[in-house]
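My questions will all concern the structure given below.
Excluded from the complex is one protein chain; the other protein chains are retained at their positions.
The block that comes next holds chain A.
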């Protein structure tokens, strides 16, 4: 018996997902869905997408056996190297797919929201490549923290609009992008950055990034002759996680683990763990898990990782959680940063702080998995992005930005 394909025809994953949007956007969402269905069935579109992924984005990404990390972890760890993709993360897959779709729909303008700037940079990249006008909404607080990414987007020809209302972060950038779209929908595609939002976005984004899991599954069979025991990914909005999970969902022997940003710890209230520290609600067009107060007002999220710093999560993760197919756990800032450092020192890989959450979570589950299996477990970790963008944050965290200290090693106070 095969499970029914999700989302269902009305865009729901069980009780999650759907369309909680102003009526003004429904037609655009219907058009997007129709365009996507036709593109999905069109070999020419698929060939063009595959060609860009192969020759421009640099995928399939490697599945790398991390031997020194494995020795430390007590598990066989395989890293899905999405950090090696063009623009430095899995997000390039989604933006290329959606930008091609915008072209196909005859829309000359794309808008995007961004937190730290990674999706903004990826969107600006795809827009430059495919000759689309690009406007990126970014919370004012984030434009100040991530000035370098603002410059990158501008170099690529995008217009960056700092958002000054609400909490001036990612959720407000998303609100502002939705407001733009309500007014510009006839000539503009909203290039949503994660597998969240109203139907059909969660499905479209999942499918565009779904190559991660398809590749990882085939690479596993090819390189180690069997499937892994577990797959681990970090979860903010959840696109990299759904991208690697999806191909493994039917493989019931493969455990799926999503690691949310636990910030200072769930108990402190300062976190971004929507599933493990939030509750069911409606935000940004879908029913899902949300960080909210008793009145249903969105609560601000906190994480050292800007890419996970979001008070909602994609609806398919809410579904996978409720059905028990995937397990979600929080990883604190401190745990993530310890894993960040470990990966730097053992493998010579500086990961995105987002991805470091996945590494930390994977290390944590090793003892239980080992006990359950009675042998050394094999874990695939989605290394969703590289850490170049995080050098300042990580440098400050580890206290290694002081030039005197780096010039005079061994003379620390």
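By definition in this document, a residue touches a chain if its C-beta (ideal position, glycine included) is under 8 Å from a C-beta of that chain, and two chains touch if they have at least 3 such contacts; residues count from 1.
To be clear about the criterion, contacts and distances are computed from a predicted model.
Colleague: Consult the UniProt record of the chain that does not appear here and report its protein name from "UDP-glucose 6-dehydrogenase", "Oligopeptide transport ATP-binding protein", "Tryptophan synthase alpha chain" or "ABC transporter permease".
Modeller: "Tryptophan synthase alpha chain"
Colleague: Touch as defined at the start, partner being the missing chain; which of A:19, A:217, A:246 or A:302 qualifies?
Modeller: Answering carefully, the residue with contact to the hidden chain is A:19.
Colleague: Considering the complete complex, identify which of A:161, A:227, A:266 or A:282 is in touch with the unshown chain.
Modeller: Going through A:161, A:227, A:266 or A:282 one by one, A:282 is the residue touching the chain not shown.
Colleague: Among A:85, A:194, A:292 or A:393, which one touches the chain that has been omitted from the display?
Modeller: A:292
Colleague: Which residue numbers on chain A touch the omitted chain?
Modeller: On the chain A side, contact with the omitted chain comes from 10, 18-28, 165-166, 171, 175, 178-179, 182-186, 281-285, 287, 290, 292, 294-298.
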